[in-house]
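One protein chain omitted, others in place.
== chain A ==
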Amino acid sequence: MEPGTLSTFLKRGAIWGFIVLQLVFFSVAGKYLSLSDTAFMDLDNMLLLLKQSAPIGIIAVGMTVIMINGNIDLSVGAIFALAAVVMLDSMTWPVFAGLGDWVIPVGWGLALLTGVVLGAINGLIVWKTGVDAFIVTLGAMLGYRGLVFMYNGEQPTSHLNWTLVDFAEAQFLGLPTAAWFLLGTVAAVWFIMNRTVHGRNAYAIGDNREAAVNAGIRVGPHFLINFMLIGFLAALSAVVFYSESGSVNPNDGQLYELWAITAVVLGGTKLTGGSGSIISTLGGVIAIQLLRKGLGHIGADTETVNLVIGLILIAVLFLDRQLNLKGKQELRV
């Protein structure tokens, strides 16, 4: 066996092992503790799980790319909210009054455009000023959230359109719409990261930026593209979620950046960049949603979710560190 293969396998597999562990635990515990007569591992429940993972999941996929690239984006929660406001509000603009239900794709388009533009602003600032992405997007997080509040004060922006709700609640081949969007996003971004030059360059830049520059990779444009990508995905997440709920509170999406980062780290992506997997991030997202769902299923206090996730996060980082240590030692031999 090549050195490091086992540790890579463990790192990649750890999150799926954890999910299996959760499934077993909640199934067994659910038999005794749950009020429900249906089993936890019920197929419908698992499909629901995938659907419920979508809002944070779609963002987390983008966050994986950003973190592989060696950056971070804290503004995704605010972009999520602003895109939602644009989508719901644009559907009531008098300009589009004559469109009927065709206003829906227009609203979606405007929301996605908003996400891409906001992401591009982040990316351009990171590229042109060289300021750390953490600081840039921290500012953007506050600034974009400010825009949300300026738009409609502290009041929710609402537009309930039953055609839209029916579309969002629809199921295709047994999978809810939101789950399709999540899986589609995972597949598309996986392709970008593993089968395109841009993806391979993103890994290279995150691994060693200087070496990447020396190898002739233009770092800035890649940053810009990735920030536009995560902006797009944050907006896509909003489009998927708010199509079904039709009303956005100005503080919606708060802490989503942290949940997304948590999912990414749970999936084994390194905070320092250069290494990570889109599929494992999906595992991280599912693990979080499973925990929320499972603890609710067995009637545990909802607050325990945060505690448990916190502990697991630390355990994952510890495991990662130990495995990396071993990997390095093996290399030296």
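Observations on the structure shown:
Simple rule for what comes next: a contact is a pair of C-beta atoms (placed from the backbone, for glycine too) under 8 Å apart; a residue touches a chain by one contact, two chains touch by 3 or more; residues count from 1.
Please note the rule applied: contacts and distances are computed from a predicted model.
For the omitted chain of this complex, the UniProt record lists the protein as "Monosaccharide ABC transporter substrate-binding protein (CUT2 family)", which is one of "Anti-sigma factor antagonist", "Monosaccharide ABC transporter substrate-binding protein (CUT2 family)", "peptidoglycan glycosyltransferase" or "4Fe-4S ferredoxin-type domain-containing protein". Only one of A:29, A:147, A:165 or A:183 touches the absent chain when the whole complex is considered: A:165.
Interface note for the absent chain: among A:94, A:153 or A:174, the touching residue is A:153. The set of chain A residues touching the chain not shown comprises 34-38, 42, 44-45, 48, 51-52, 55-56, 153-156, 158, 160, 165, 168-169, 241-242, 244-249, 251-252, 255, 289, 292-293, 296-297, 299, 302-303.
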